[in-house]
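Everything on this sheet refers to the single structure shown next.
Of the protein chains in this complex, all but one are displayed in their positions.
== chain A ==
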Amino acid sequence: MTTMTDAPASTEVRRGRLRLSGVRKVLGGKEVVSAVDLETEPGEFLTLLGPSGCGKTTTLNMIAGHLAADGGLIEVDGRDITTVPPHRRSMGMVFQSYALFPHLTIADNVAFGLRMRKVGAAERRRRVADMLELVGLDGMAGRHPRQLSGGQQQRAALARALVIQPDLLLLDEPFSNLDAQLRVRLRDEVAALQRRIGTTAILVTHDQEEALAVSDRIAVMAGGVIHQLDRPQEIYLRPATDFVAQFIGEVNALDGTALGGGACEIAGRTVAATPAGEPPAKGAAVRVYVRPEVVRVGHDGDGLRGTVRETRFLGSRIRCVVATPAGEVTAALPYDAAVPQEGEEVTCTWRPSDASLAARA
């Protein structure tokens, strides 16, 4: 994961640094986006992840210019574009519905943005052909959108967005209309293509697996604010808020009392985790978030003691539920782990760096 982030194989000049500062949007009397701040690195793949109504699509539409921000600043490469109309921004947007022009051929769809930019016919043809080849649609140039499959249509939409060499590639739930297998294939293709071309990409999705798989960083949104903006493994292992912990994957949320630093006392035992933000003061009510994958079940070490209630073989993992005084702890053990017996007394442990600790509201 880290290597992919650190070594994008692009030779192009890196641009496309997006910065949002205090961006707000009120729709129908309700503040749907409240003071959103974020900044991308050029060439970064950043995902806005959250449930429907969290403000992620509104934020994307403000970046694209389809919605006017009610406050704050939107900048690209230091240029303030907050009030620039969409057709004067340089954004390549891919929509959930593909939004291909049904009366134009695939080639004309892809050429549309170049035509608007008054690119000459010869260069236009060359760039369209190159782009169609890049997305694997060579030979489809003369077809109309309705003659293409969903996956092909989304590739065409991607080609249309990328051919204008935009500052940013904006992806609005682009894979939601595709069936599961195709969704995974296309999202990996898009991620690979984005890294090759080096265009900064902003993806909006409610699919956490998709976000984890393709993003350099993820901004988890809820209620119009960003709860956490971090690398996927950080988001997954060390969620900053209860919402992030619950929204992504499965989590053990254990309540305890802070002992200072990353240490805390849960049901009479001392455990450790990584504080999200400032370490809570000693004696404060805290909650520890531990993913099932990082829990080890054994007989040694400092951890939560409990009784194995059930174990279940799930193929890729063995699911083990341990009843502890702090509540049930679920562990997802590797298939070759020593599987404890039901009713056995065990200790649940984890590496402090693999769990997070936050103040309890």
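To be clear about the criterion, contacts are C-beta pairs under 8 Å (C-beta built on N, C-alpha and C of every residue); 3 or more make two chains touch, one makes a residue touch a chain; residues count from 1.
The rule is short, and it goes like this: contacts and distances are computed from a predicted model.
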Identity of the absent chain, which is to be given by its UniProt protein name, from "NADH-quinone oxidoreductase subunit N", "ABC transmembrane type-1 domain-containing protein", "Carbohydrate ABC transporter permease" or "Peptide/nickel transport system ATP-binding protein": "ABC transmembrane type-1 domain-containing protein"
Omitted-chain contact residue, chosen from A:P42, A:G55, A:G72 or A:G92: A:G92
Per the touch definition above, residue among A:M116, A:A192, A:A281 or A:A323 touching the missing chain: A:M116
Chain not shown: contacting residue from A:R127, A:R160 or A:R287: A:R160
Residue among A:R24, A:R125 or A:H144 touching the omitted chain: A:H144
Positions on chain A where the hidden chain makes contact: 64-66, 85-89, 91-93, 95, 97, 99, 101-103, 112-113, 116-117, 144, 160-161, 164, 170
